[in-house]
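Below is one structure. I have some questions about it.
Yeah, one chain of the complex is gone here, protein chain that is, but the others are all in their spots.
A, B, C and D are the chain letters, set down in written order, and residue numbers restart from 1 in every chain.
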Amino acid sequence: GTGGGEEAGAGDGGTATITVFAAASLTSSFEQVAADFEAENDGVDVQLNFAGSSDLVAQIQEGAPADVFASADEANMDKATADDLVDAPALFASNTLAIAVPPGNPAGVTSVDDLAADGLNLVLCAPEVPCGAAAEAVAEAADLDLSPVSEEQSVTDVLAKVSTGEADAGLVYVTDVIAAGDDVEGVEIPEDVNAVNLYPIATVADSEEAELAQGFVDLVLARTGQDVLADAGFAPAP
Amino acid sequence: MGVPRWLFVPALLGAAFVLLPLVAIVARTPWSRFLELITSESSQQALALSLRTSATSTAICVLLGVPMAVVLARTSFRGQGILRSLVLLPLVLPPVVGGIALLYTFGRRGLLGETFDVLGIQVAFSTTAVVLAQTFVAMPFLVVSLEGALRSAGRRYEAVAASLGARPTTVFRRVTLPLVLPGLASGAVLAFARSLGEFGATITFAGSLQGITRTLPLEIYLRRETDAEAAVALSLVLVVVAVVVIGFARQSRSAV
Amino acid sequence: MGVPRWLFVPALLGAAFVLLPLVAIVARTPWSRFLELITSESSQQALALSLRTSATSTAICVLLGVPMAVVLARTSFRGQGILRSLVLLPLVLPPVVGGIALLYTFGRRGLLGETFDVLGIQVAFSTTAVVLAQTFVAMPFLVVSLEGALRSAGRRYEAVAASLGARPTTVFRRVTLPLVLPGLASGAVLAFARSLGEFGATITFAGSLQGITRTLPLEIYLRRETDAEAAVALSLVLVVVAVVVIGFARQSRSAV
Amino acid sequence: MSLIVEASVDERGVEVALEVAKGETVALLGPNGAGKSTVLSVLAGHLVPDRGRVVLDGRVLTSQGRPGERRTQIPPHDRRVSLLAQEPLLFPHLSVLDNVAFGPRSTGAGRAAARETARQWLEEVGVADLAGRRPAEISGGQAQRAAVARALAATPSLMLLDEPMAALDVDVAPQLRQTLRRVLADRTVLLVTHDVLDALLLADRVVVLEDGAVVEHGPCAEVLSRPRSSFAARIAGLNMLRGAWRDGAVEVAYGGRSMRVEGIAADPVPGEGEEAVAVFGPSAVSVFLEAPHGSPRNAVEVTLSDLEPHGGQVRVRAGTLSADVSVRAVSELDLAPGTRGYFVVKASEVAIYRTR
Partner (left out) sequence: MSLIVEASVDERGVEVALEVAKGETVALLGPNGAGKSTVLSVLAGHLVPDRGRVVLDGRVLTSQGRPGERRTQIPPHDRRVSLLAQEPLLFPHLSVLDNVAFGPRSTGAGRAAARETARQWLEEVGVADLAGRRPAEISGGQAQRAAVARALAATPSLMLLDEPMAALDVDVAPQLRQTLRRVLADRTVLLVTHDVLDALLLADRVVVLEDGAVVEHGPCAEVLSRPRSSFAARIAGLNMLRGAWRDGAVEVAYGGRSMRVEGIAADPVPGEGEEAVAVFGPSAVSVFLEAPHGSPRNAVEVTLSDLEPHGGQVRVRAGTLSADVSVRAVSELDLAPGTRGYFVVKASEVAIYRTR
């Protein structure tokens, strides 16, 4: 149903606006999807609000004018559903971890096991944030005792440490390695020890443009959206 | 003349410490893509929004901060010390916590939310919210520098003016304000600079909507998710804008 | 006496604007869990680290910033205006960008990285990095407030001292410094407060490891991911610490 | 009475009461630190006395620490009292002209009218050509004159002038004195000065302060010709010896010895044992190297401390006493600091009167 929004409230060249709250890691993908949505729906304007998932939940809790919420993890979406702030969420993508190393891989990291090496400057996300939880899962699955020099707040912070060569290795999402281009090199983590992070999306209960909002969610779940996400390195939701 | 020679050693060290990182930024700027990066629509919008909101919040800081500084410097009442410390707090509060506090206050479920709702005013997630966030973090700068200037200017000229028959308002307008103008100007520059760089409180309280609440620092943060070099290029724009504004403020001040 | 009555209206408005968000924080603090939250080991470590690093960076700001302020206020040379604007820049730079700039400078592959490597100094991920980040963002506060104080104090007393045979160093130590002590004190308080609240540059440049680089603001951010109320409670601790430190600084200053 | 003051400022050891009639100019004299500026500060409302009351034209400006009376402290701008302080304190950001125009503007005059008034006053004090300068660009004496003009341009009910003539050159001092004499004639003024000439020419009455208290007051001529305080005697250029009236003479302790000073006792003659002063001019004093013989004379043994030229003669000082002698006498007697000798004055040249 890509046509869902056509007959919706703002169909006849009006100036309807929907606001999409999306995790910062979705920035480039959702900018593309929003452009597609605007192209399909004449006169509809999509406003994108990117921030950390937990920021977004807090903002919705305080009455922010959101129509769609896309989270980078289930925990934050659960907070929103618990408060009945959103309608039933749907999973629209998944992401797995990869090892990021500086260009040239100076510490010679080639496998997960190398992460436990002595004197390696390893950076992870803190266990409190989604990518940190995933990193813990990887360590457990691979039975590694990791001692990071830093437990970062977000994937972006891990990437920054790696791309500047400050850290010898970091655990980030596959999508991040792709987005970073030449700044880092990726080392794959075998599927059996990898962790999978799921991305849920939902319409916001208070939305004044419920139909358009649902249209956007549908577009993300439809082929158009899924292709865009796949280009960025996301895997489809299970 | 008059400055001990050896002072130049730590002064140079300090200057180097502050300037080297700026040099490093310039060195890492992707000059080939620079123009394209900074002329993109979203950058332009963010820059315009930043300038507009920072100017507004600086104006509010002056309007509310000057009276606060005068009251703190020129009167004494029980609890003044605590009040002064409290007014400094936005300085120490991590900006995101400041943003949360603002949400708790002006948000729909906040302290004043209902009042505002009744009045039909939606503050959070609007350009107004950006201005409020910037004003909140920038206010202490203005108050502190101005209070210092007022204290060191002393009260002798005000006493003379009063004895010539000038009412407090006249004294304030024709003696106090002109005497502390340099202090007020540097306070305003500080407040403007702080507003221009404000990030944490804005993203938390105002969100990040292109053209409405996404100021240049927010745009930089967002770019960084996907393209660290672009973020550096935009930071350089911010730096240049700041230098121009600060330089301009200095010039027009010394022209007075 | 002497302050125009009407000034109290905007002053009150300003005070309310700054204080209401603090009230809102207090109102949302989960008092039942408060003690447990703030006495947890990680909170204690973060607080101790914050106090230690902020004190150190304030000391460095004084050591390097006082000479810079004196040179800016008491000499004139070509390019001084630009230098002054540049020194203000860390104010306007979003802290995260400041952190990146520091990485580009002191990081392993930064401008000075090799030099440091040769000297065997490892800055990154150490407490030293925290201090550097705090010093970088706090320095302009000290320089700006002190330069203002120096300018308004004027040079007349220094001229008298010189004519009594005092060498520049003596003049600096026995006349200049004591005269601007209030300005220096409020500059140091500002710098300390800014260091205490510093988040963005620290996380970007120094990382976040309990007991080593995770200061209280970083701890607050992290808590917020899982438990917003806990973050609010810790913010309150930060606020209280700041009020105590600022109040203490004021008292010991007026005792001088 | 236009002005009635009673004020105690404990910290400065000042406890003063004085009155000024409407249109009267009173000169406040006294040594450094006597409390003159303190009294002016209390009147101007810049200093709150520990106890005291200031009433101007029937309006209570200050009332402090008076049981049964409401505390009052009218703010400075509302007192209609203008103060010319010891330092010029010209507003540094205004031109000299606008400094002087400040008072008139503040009390309601339009910009043009105020400037016109200011220009006239600058003319009066002789610095009209500096009207456009900033205070930092004029000399010390010029600043002092501009400050005088500024104080005069305000038209208050009470003017307080703290040493308006200090720092003025000999050229302008008489000229300004004339100006002040004219413009102060019908104003109520309290004038602090160290110059007898100012007191004589400008004031109707003088009040002498010493150590924070009024020690003497009265019409200028009376105080200066019949001083009761040693400070008044000194500024009048008279010698004074103080003691108790006994047996038709004043018993004085001077230079460690006791002696009797005879003279013409004024009515009312002091009672036996009452405090009295013996006053005589320096020109009535002769200097001898040996103790003179011959009865109706008072002789004080002295060591000369200092000689200085004084209008064609030489003023010879010894402690608090002085004598005017001819240049010839000085060279004949070979007088110099350190010379021991006698100050001799005829009883007929000594005025004796009670101290209160």
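In this text, a contact is a pair of C-beta atoms (placed from the backbone, for glycine too) under 8 Å apart; a residue touches a chain by one contact, two chains touch by 3 or more.
Because the structure is a prediction, the values reported are computed rather than measured.
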Which of C:Val26, C:Leu112, C:Ala162 or C:Ile212 contacts the chain that the document leaves out: C:Ala162
Given D:Arg53, D:Arg80 or D:Arg145, the one touching the chain that is not displayed: D:Arg145
Interface with the undisplayed chain - residues on chain D: 30-34, 36-38, 86-87, 138-142, 144-145, 162-163, 166-174, 178, 194, 196-197, 200-201, 231, 234-235, 305-306, 308-309, 311, 317
Contacts of chain C with the absent chain, listed as residue ranges: 156-157, 159-168, 170-171, 174-175, 178-179, 181
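Everything that follows uses one rule, which is that only the chains that are shown with their structure count from here on.
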Mean-CA-position distance for chain D and chain A (Å): 88
Chain A and chain B: spacing of chain centres that average the CA atoms, whole Å: 33
Mean-CA-position distance for chain D and chain B (Å): 56
Numbers and ranges of chain C residues touching at least 2 other chains: 1-2, 100, 104, 110, 221, 224, 228
Shared-contact residues (touching 2 or more other chains) in chain D: 75-76
